[in-house]
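One structure is given below, encoded as C-alpha coordinates.
Note that one protein chain is taken out, while the other chains of the complex remain in position.
Showing chain A:
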Amino acid sequence: MSTSTIHDIGYRHYDGRRNGRAYVLRSLYVHSLRAAFGLGRPARAKVMPFILAAIMMLPAAGSVAVFAVTKEEDVLMRYSSYAPTLQVIIAIFLATQAPVLASRELRFHVVPLYFSRPVGHLDFVLAKIAAMTSALFALIAVPVTVLYVGGLVTKVPHSADQLGRYLAALVGCALFALVLAAIGMVVAAFTPRRGFGVAAVIAVFMLSSTLVLVVQGIAESETNFTLSGWAGLFAPFNLVDTVQVRLLNAEKSSVQVAPGLKGGVVALAMCAAIVFGSVAVLYRRFRKAGLS
(Lines give C-alpha, C1' and ligand atoms only; values in the text may rest on other atoms or scores of the structure.)
Protein backbone atom coordinates (compact mmCIF):
# COMPACT_ATOMS: atom_id res chain seq x y z
CA MET A 1 0.00 0.00 0.00
CA SER A 2 1.43 3.33 -0.86
CA THR A 3 1.00 5.93 1.80
CA SER A 4 0.82 8.92 -0.46
CA THR A 5 -1.83 9.36 -3.10
CA ILE A 6 -2.59 12.16 -5.45
CA HIS A 7 -6.06 13.44 -4.82
CA ASP A 8 -7.70 14.76 -7.91
CA ILE A 9 -9.55 17.73 -6.59
CA GLY A 10 -10.77 18.62 -10.03
CA TYR A 11 -10.34 21.81 -11.97
CA ARG A 12 -10.23 25.01 -9.97
CA HIS A 13 -10.91 28.34 -11.55
CA TYR A 14 -8.55 31.21 -10.93
CA ASP A 15 -10.18 34.32 -9.60
CA GLY A 16 -7.14 35.95 -8.04
CA ARG A 17 -5.33 39.05 -9.15
CA ARG A 18 -4.38 39.63 -12.75
CA ASN A 19 -1.67 42.24 -13.02
CA GLY A 20 -1.48 44.73 -15.80
CA ARG A 21 0.89 45.78 -18.49
CA ALA A 22 3.73 46.99 -16.23
CA TYR A 23 3.94 43.61 -14.50
CA VAL A 24 3.91 41.70 -17.78
CA LEU A 25 6.62 43.96 -19.16
CA ARG A 26 8.73 43.53 -16.03
CA SER A 27 8.28 39.76 -16.04
CA LEU A 28 9.35 39.54 -19.66
CA TYR A 29 12.34 41.75 -18.96
CA VAL A 30 13.47 39.63 -16.00
CA HIS A 31 12.89 36.42 -17.92
CA SER A 32 14.97 37.69 -20.85
CA LEU A 33 17.71 39.00 -18.61
CA ARG A 34 17.94 35.62 -16.91
CA ALA A 35 18.03 33.96 -20.32
CA ALA A 36 20.93 36.22 -21.34
CA PHE A 37 23.01 34.55 -18.63
CA GLY A 38 21.53 31.09 -19.18
CA LEU A 39 19.64 31.12 -15.90
CA GLY A 40 16.60 28.85 -15.80
CA ARG A 41 18.10 26.83 -18.63
CA PRO A 42 20.39 23.80 -18.72
CA ALA A 43 23.95 24.07 -17.42
CA ARG A 44 25.52 24.23 -20.87
CA ALA A 45 23.61 27.45 -21.57
CA LYS A 46 25.35 29.06 -18.59
CA VAL A 47 28.91 28.10 -19.60
CA MET A 48 29.55 30.70 -22.28
CA PRO A 49 28.12 33.83 -20.58
CA PHE A 50 29.78 33.09 -17.28
CA ILE A 51 33.18 32.27 -18.79
CA LEU A 52 33.04 35.52 -20.74
CA ALA A 53 31.96 37.45 -17.65
CA ALA A 54 34.90 35.93 -15.77
CA ILE A 55 37.31 36.91 -18.55
CA MET A 56 35.94 40.45 -18.38
CA MET A 57 36.84 40.56 -14.69
CA LEU A 58 40.46 39.48 -15.16
CA PRO A 59 42.02 42.75 -16.38
CA ALA A 60 40.25 44.76 -13.67
CA ALA A 61 41.23 42.39 -10.90
CA GLY A 62 44.75 42.04 -12.31
CA SER A 63 45.39 45.74 -12.63
CA VAL A 64 44.15 46.41 -9.09
CA ALA A 65 46.40 43.63 -7.80
CA VAL A 66 49.43 44.96 -9.63
CA PHE A 67 48.70 48.47 -8.39
CA ALA A 68 48.40 47.22 -4.82
CA VAL A 69 51.93 45.85 -5.07
CA THR A 70 53.69 48.43 -7.23
CA LYS A 71 51.68 51.58 -6.35
CA GLU A 72 52.28 52.78 -9.92
CA GLU A 73 49.24 54.70 -11.07
CA ASP A 74 49.85 53.84 -14.74
CA VAL A 75 49.02 50.18 -14.29
CA LEU A 76 45.41 50.95 -13.40
CA MET A 77 43.30 50.77 -16.54
CA ARG A 78 41.28 53.84 -17.43
CA TYR A 79 37.59 53.24 -16.75
CA SER A 80 36.52 54.62 -20.11
CA SER A 81 38.94 52.40 -22.00
CA TYR A 82 37.65 49.18 -20.49
CA ALA A 83 35.00 48.44 -23.11
CA PRO A 84 37.11 49.38 -26.17
CA THR A 85 40.06 47.36 -24.85
CA LEU A 86 37.95 44.27 -24.27
CA GLN A 87 35.76 44.73 -27.31
CA VAL A 88 36.45 41.25 -28.63
CA ILE A 89 35.12 39.62 -25.46
CA ILE A 90 32.08 41.91 -25.42
CA ALA A 91 31.39 41.19 -29.07
CA ILE A 92 31.57 37.44 -28.43
CA PHE A 93 29.19 37.77 -25.49
CA LEU A 94 26.78 39.73 -27.65
CA ALA A 95 27.13 37.28 -30.52
CA THR A 96 26.38 34.25 -28.36
CA GLN A 97 23.62 35.78 -26.25
CA ALA A 98 21.74 38.10 -28.63
CA PRO A 99 20.43 35.07 -30.58
CA VAL A 100 19.18 33.61 -27.30
CA LEU A 101 17.01 36.66 -26.76
CA ALA A 102 16.18 37.71 -30.29
CA SER A 103 16.03 34.66 -32.48
CA ARG A 104 15.39 31.63 -30.27
CA GLU A 105 11.71 32.42 -29.90
CA LEU A 106 11.44 33.29 -33.58
CA ARG A 107 13.02 30.03 -34.60
CA PHE A 108 10.79 27.90 -32.39
CA HIS A 109 7.66 29.94 -33.20
CA VAL A 110 7.10 30.94 -29.58
CA VAL A 111 6.47 34.57 -30.56
CA PRO A 112 2.77 34.11 -31.47
CA LEU A 113 2.12 32.81 -27.96
CA TYR A 114 3.11 36.20 -26.58
CA PHE A 115 0.95 38.19 -28.93
CA SER A 116 -2.07 35.97 -28.37
CA ARG A 117 -1.76 37.18 -24.77
CA PRO A 118 -2.03 40.72 -23.48
CA VAL A 119 1.55 41.51 -24.55
CA GLY A 120 2.01 44.43 -26.92
CA HIS A 121 4.44 44.29 -29.82
CA LEU A 122 6.33 47.38 -28.71
CA ASP A 123 6.44 46.20 -25.08
CA PHE A 124 7.88 42.92 -26.25
CA VAL A 125 10.66 44.60 -28.23
CA LEU A 126 11.45 47.10 -25.49
CA ALA A 127 11.66 44.38 -22.83
CA LYS A 128 14.02 42.34 -25.01
CA ILE A 129 16.31 45.27 -25.87
CA ALA A 130 16.29 46.42 -22.25
CA ALA A 131 17.27 42.93 -21.10
CA MET A 132 20.14 42.66 -23.59
CA THR A 133 21.28 46.17 -22.68
CA SER A 134 21.20 45.36 -18.98
CA ALA A 135 23.15 42.16 -19.52
CA LEU A 136 25.84 44.01 -21.47
CA PHE A 137 25.88 46.83 -18.93
CA ALA A 138 26.45 44.33 -16.13
CA LEU A 139 29.18 42.67 -18.17
CA ILE A 140 31.05 45.94 -18.65
CA ALA A 141 30.15 47.99 -15.58
CA VAL A 142 30.88 45.34 -12.95
CA PRO A 143 34.60 45.10 -13.80
CA VAL A 144 34.78 48.89 -14.08
CA THR A 145 33.27 49.09 -10.61
CA VAL A 146 35.78 46.53 -9.37
CA LEU A 147 38.49 48.72 -10.80
CA TYR A 148 37.11 51.79 -9.02
CA VAL A 149 36.44 50.11 -5.68
CA GLY A 150 39.75 48.27 -5.86
CA GLY A 151 41.43 51.62 -6.48
CA LEU A 152 39.75 53.14 -3.44
CA VAL A 153 40.72 50.23 -1.23
CA THR A 154 44.34 50.36 -2.37
CA LYS A 155 44.34 54.16 -1.94
CA VAL A 156 44.69 55.60 -5.41
CA PRO A 157 45.54 59.33 -5.23
CA HIS A 158 42.99 61.99 -6.34
CA SER A 159 39.96 59.96 -5.27
CA ALA A 160 37.59 62.86 -6.08
CA ASP A 161 38.78 62.87 -9.72
CA GLN A 162 38.42 59.13 -9.75
CA LEU A 163 34.77 59.33 -8.77
CA GLY A 164 34.03 61.81 -11.55
CA ARG A 165 35.76 59.68 -14.13
CA TYR A 166 34.09 56.54 -12.79
CA LEU A 167 30.61 58.05 -13.06
CA ALA A 168 31.32 59.33 -16.57
CA ALA A 169 32.57 55.88 -17.49
CA LEU A 170 29.33 54.34 -16.20
CA VAL A 171 27.38 56.59 -18.55
CA GLY A 172 29.73 55.44 -21.30
CA CYS A 173 29.13 51.79 -20.32
CA ALA A 174 25.39 52.32 -20.55
CA LEU A 175 25.76 53.82 -24.01
CA PHE A 176 28.04 50.99 -25.12
CA ALA A 177 25.48 48.48 -23.83
CA LEU A 178 22.56 50.19 -25.54
CA VAL A 179 24.18 50.63 -28.94
CA LEU A 180 25.74 47.17 -28.99
CA ALA A 181 22.48 45.52 -27.87
CA ALA A 182 20.54 47.36 -30.56
CA ILE A 183 22.92 46.23 -33.30
CA GLY A 184 23.26 42.67 -32.01
CA MET A 185 19.51 42.13 -31.59
CA VAL A 186 18.67 43.28 -35.10
CA VAL A 187 21.34 41.11 -36.71
CA ALA A 188 20.29 38.10 -34.60
CA ALA A 189 16.59 38.62 -35.33
CA PHE A 190 17.23 38.23 -39.04
CA THR A 191 19.35 35.09 -38.71
CA PRO A 192 17.00 32.63 -36.99
CA ARG A 193 19.47 29.74 -36.98
CA ARG A 194 21.53 30.21 -33.86
CA GLY A 195 24.88 29.30 -35.44
CA PHE A 196 24.38 31.78 -38.24
CA GLY A 197 23.24 34.36 -35.76
CA VAL A 198 26.45 34.08 -33.77
CA ALA A 199 28.55 34.27 -36.93
CA ALA A 200 26.55 37.19 -38.31
CA VAL A 201 26.92 39.32 -35.20
CA ILE A 202 30.65 38.61 -35.03
CA ALA A 203 30.96 39.39 -38.73
CA VAL A 204 29.22 42.75 -38.37
CA PHE A 205 31.63 43.81 -35.64
CA MET A 206 34.74 42.38 -37.29
CA LEU A 207 34.00 43.81 -40.71
CA SER A 208 33.02 47.26 -39.46
CA SER A 209 36.04 47.61 -37.23
CA THR A 210 38.45 46.18 -39.80
CA LEU A 211 37.16 48.42 -42.58
CA VAL A 212 37.29 51.44 -40.31
CA LEU A 213 40.85 50.57 -39.26
CA VAL A 214 41.93 50.24 -42.88
CA VAL A 215 40.41 53.61 -43.77
CA GLN A 216 41.91 55.17 -40.64
CA GLY A 217 45.31 53.68 -41.43
CA ILE A 218 45.30 55.15 -44.91
CA ALA A 219 44.01 58.50 -43.64
CA GLU A 220 46.61 58.69 -40.89
CA SER A 221 49.44 57.89 -43.28
CA GLU A 222 48.21 60.83 -45.34
CA THR A 223 48.12 62.77 -42.02
CA ASN A 224 44.43 63.42 -42.54
CA PHE A 225 43.40 62.99 -38.89
CA THR A 226 40.00 64.61 -39.41
CA LEU A 227 38.97 61.99 -41.95
CA SER A 228 40.33 59.29 -39.67
CA GLY A 229 38.19 60.63 -36.82
CA TRP A 230 35.01 60.79 -38.87
CA ALA A 231 35.65 57.31 -40.25
CA GLY A 232 35.69 56.07 -36.67
CA LEU A 233 31.97 56.72 -36.40
CA PHE A 234 31.34 53.65 -38.53
CA ALA A 235 32.69 51.13 -36.05
CA PRO A 236 30.38 50.64 -33.06
CA PHE A 237 33.05 50.75 -30.35
CA ASN A 238 34.80 53.70 -31.95
CA LEU A 239 31.45 55.47 -32.29
CA VAL A 240 30.61 55.25 -28.59
CA ASP A 241 34.20 56.08 -27.68
CA THR A 242 33.78 59.31 -29.67
CA VAL A 243 30.85 60.24 -27.43
CA GLN A 244 32.94 59.37 -24.35
CA VAL A 245 35.85 61.51 -25.50
CA ARG A 246 33.93 64.50 -26.86
CA LEU A 247 31.04 64.69 -24.42
CA LEU A 248 32.21 62.86 -21.30
CA ASN A 249 35.77 64.17 -21.07
CA ALA A 250 37.43 60.81 -21.42
CA GLU A 251 40.77 60.15 -23.08
CA LYS A 252 40.46 58.43 -26.39
CA SER A 253 40.91 54.67 -26.53
CA SER A 254 40.38 54.30 -30.26
CA VAL A 255 42.74 55.11 -33.09
CA GLN A 256 41.04 58.40 -33.76
CA VAL A 257 37.76 60.11 -32.88
CA ALA A 258 35.78 62.73 -34.72
CA PRO A 259 36.93 66.24 -33.87
CA GLY A 260 35.36 68.78 -31.57
CA LEU A 261 32.05 69.03 -29.81
CA LYS A 262 30.40 68.62 -33.17
CA GLY A 263 31.96 65.19 -33.53
CA GLY A 264 30.54 64.15 -30.17
CA VAL A 265 27.05 65.42 -30.98
CA VAL A 266 27.05 63.68 -34.35
CA ALA A 267 28.25 60.48 -32.69
CA LEU A 268 25.51 60.70 -30.07
CA ALA A 269 22.92 61.34 -32.75
CA MET A 270 24.14 58.27 -34.62
CA CYS A 271 23.84 56.21 -31.45
CA ALA A 272 20.27 57.41 -31.02
CA ALA A 273 19.51 56.62 -34.66
CA ILE A 274 20.88 53.11 -34.24
CA VAL A 275 18.79 52.49 -31.12
CA PHE A 276 15.53 53.89 -32.48
CA GLY A 277 16.11 52.26 -35.84
CA SER A 278 16.67 48.95 -34.13
CA VAL A 279 13.45 49.27 -32.13
CA ALA A 280 11.54 50.05 -35.31
CA VAL A 281 13.07 47.15 -37.24
CA LEU A 282 12.55 44.67 -34.41
CA TYR A 283 8.98 45.88 -33.97
CA ARG A 284 8.22 45.05 -37.58
CA ARG A 285 10.10 41.78 -37.44
CA PHE A 286 8.30 40.46 -34.38
CA ARG A 287 4.95 41.75 -35.48
CA LYS A 288 5.28 39.79 -38.67
CA ALA A 289 6.44 36.71 -36.80
CA GLY A 290 3.46 36.99 -34.48
CA LEU A 291 1.13 36.46 -37.39
CA SER A 292 2.85 33.50 -39.00
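The definition used in the following text is that a contact is a pair of C-beta atoms (placed from the backbone, for glycine too) under 8 Å apart; a residue touches a chain by one contact, two chains touch by 3 or more; residues count from 1.
Going forward, contacts and distances are computed from a predicted model.
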| item | value |
| --- | --- |
| Among "3-methylmercaptopropionyl-CoA dehydrogenase", "ATP-binding cassette domain-containing protein", "LutB/LldF family L-lactate oxidation iron-sulfur protein" or "Heme exporter protein B", the UniProt name of the subunit that does not appear here | "ATP-binding cassette domain-containing protein" |
| Absent-chain contact - pick from A:51, A:65 or A:110 | A:110 |
| Absent chain, residues of chain A that touch it | 6, 10-14, 16-20, 23-24, 27-28, 31, 40-42, 45, 104-105, 108-110, 112-120, 290-291 |
